[in-house]
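Missing here is one protein chain; the remaining ones are kept as they sit in the complex.
Moving on to chain A:
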Amino acid sequence: MADNTNSTNEKQQFYRKKHKEEMKHHVLTFAMMIAFTLIAFGLVIAGVSPMFTIPVILILAAVQVLFQLYYFMHMNQEGHEMPALMIYSGIFAAILTVLALSTIVWW
């Protein structure tokens, strides 16, 4: 590893800068998740019609989860093809499970 002793420091500086930028995105993501949570609770407390509220809060939850997966769990970074495959397979099976259980199994 003698060949990169000079550039090591520079590289570290570059990485640190990159990490700091990522962290800014994370804080922004967090602010949006808090905002979504406030909207969801606000709709329910304000007593808006359930026909409107239920789909909206479900969509807000789905978007929040995507924020968690892509930003907090770093799925937006490279090398996450397999994790995407695993989690989307899981979500696919999860949707089938919820549909089956809530419609026919416990009828």
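Keep this in mind: a residue touches a chain if its C-beta (ideal position, glycine included) is under 8 Å from a C-beta of that chain, and two chains touch if they have at least 3 such contacts; residues count from 1.
Just so it is clear, contacts and distances are computed from a predicted model.
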Undepicted complex member, UniProt protein name, chosen from "Cytochrome c oxidase subunit 3", "NADH-quinone oxidoreductase subunit N", "Acyl carrier protein" or "Sugar ABC transporter permease": "Cytochrome c oxidase subunit 3"
Interface residues of chain A (partner: the chain not displayed): 8, 15-16, 19, 22-23, 26-27, 30, 33-34, 37, 40-41, 44-45, 50, 53-54, 57-58, 60-61, 64-65, 68-69, 72-73, 79, 82-83, 86-87, 89-91, 93-95, 97-103, 105-107
